[in-house]
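The complex appears here minus one protein chain, its other protein chains still in place.
So, subunit A:
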Amino acid sequence: MTARGSRLLPALAWLTLFAATLAWAAELTDVDPPPGERRHAPAHAAPPAAPGPGVRLPPARRPLPAAEPRRIDVPSLGLSAPVVPRPLDPSGAPGTPPMEMAGAVGWWQRGPAPGAAGPALLAGHRDTGSRAAVFHRLGDLRPGDAIDVYRSDGRAARFTVEEVRTLRRAAFDARLAYGPRRSGRAELRLITCAGAWDEAARAYTANVVVSAYLTGSGGR
């Protein structure tokens, strides 16, 4: 056997072994992530999102005169939806649009208007019996995100998210959900369902409540 041959053999052996090991490892770890797993975690798993040290929230702007909301845009969620006035439902909850209008958002018509002083309440569905609805990604909002509400007076009211909170139905604190955070400000609450689906009660076990306040206006 020549000197070159004696060196070639171990090199070939190592190469073959290496390739075989690679193939084996690739086969072992080749697991496709299940659908949905890569997207956002479910809203109920998220802790209440308060502004972190990196988020500097803008100052509150003086409230606007009252005018009815017509449309809501949430750029960070790619959401744009019509707003319809709704009364309270018989249980005392701010009314959502009927299921046939699951792409629209309900505004509690007896409460403050978005942009006027006080907390304006906008409630929307998370899903219907079969598919996602207008507010299905509400729990993904984070402090500092923008919400625009277009109003009947031609103005656009810009709100900045300051908190995203999940409240359990079982120990529901209406004051925390619907009451003002700071007196005199124009505030906005976006509310939908969160938590686990209770098949027996045919309801979700929690609400996710996004709190925002007026930080700018435009249009007209």
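Just so it is clear, a residue touches a chain if its C-beta (ideal position, glycine included) is under 8 Å from a C-beta of that chain, and two chains touch if they have at least 3 such contacts; residues count from 1.
One rule holds in what follows: contacts and distances are computed from a predicted model.
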item	value
Protein that the absent chain corresponds to, by UniProt name, given "Sulfite reductase", "Branched-chain amino acid ABC transporter permease", "Secreted protein" or "Two-component system response regulator TctD"	"Secreted protein"
Selected residue (touches chain absent from view) among A:117, A:141 or A:157	A:117
Residues of subunit A (touch criterion as defined above) contacting the omitted chain	1, 3, 6, 10, 13-14, 17, 20-21, 24, 27-28, 30-32, 34-37, 42, 63, 65-68, 87-94, 96, 99, 108-113, 116-119, 121, 123-133, 135-136, 167, 169, 172, 174-175, 177-180, 183-184, 191-193, 196-197, 199, 202-204, 206-207
